[in-house]
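Shown here: the complex without one of its protein chains, the others still in place.
What follows is chain A.
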Amino acid sequence: MSYQAANPLADEFELELGGAWTAYWLAFLRVVTGWWFFHAGVTKLIEDGLAYTYGPAYLRQMTGTALGPIPVLMGEHLGWLIQAMVPLGETLIGLGLMVGALVRLASVFGVFFMSLFWIGNAEFGHGLVNSDFMGLLLFMTMIVLATGRYYGLDAIIEKTKLVKRHPKLRYLLG
């Protein structure tokens, strides 16, 4: 009997990344994570358009965090950009994940957003692992497992000639 460090369940449960249940669950997780961000973004767009003033205000109050002066400086000097990019970014990240297109690239931005939420909210009353941190881990999971390849458009996009000519694009897709 061989021991597989990469997939210790292979003998008993056949939990392969190409397996039906894995594909089903990763696609489901991706769509729900996408909906979470899409809902957050599109409701901001409906209410405030591209002038989400709470964005820069939120960053300006992030003093004394592990990110040092970066968020405060962003809030002070990039306010106009953040007002537009928070609702637009959340919506596009959510859309990307739901349809499964450019999932890894979208998830990198998702990690960026969630890092700021996790550090900025600083609601650690029940420990460091809170819902913001779990959201951050979800986006990292999307990147590591390339979930766009499971019932997502990335599975189709990766078969195009462009991606075959430039295989590194798969690091942004998938």
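Points to keep in mind about this one:
Throughout what follows, a contact is a pair of C-beta atoms (placed from the backbone, for glycine too) under 8 Å apart; a residue touches a chain by one contact, two chains touch by 3 or more; residues count from 1.
Note that in this section contacts and distances are computed from a predicted model.
Per the UniProt record, the chain missing from the shown structure is "Cox cluster protein", taken from the list "Dihydroxyacetone kinase, L subunit", "phosphoenolpyruvate--glycerone phosphotransferase", "Cox cluster protein" or "Cobalamin import ATP-binding protein BtuD". Here the missing chain is touched by one residue of A:38, A:52, A:118 or A:150, and it is A:118. Summarising the interface, chain A meets the missing chain with residues 6, 64-67, 108, 111, 115, 118-119, 122-129, 133, 136, 140, 143, 167-168, 171.
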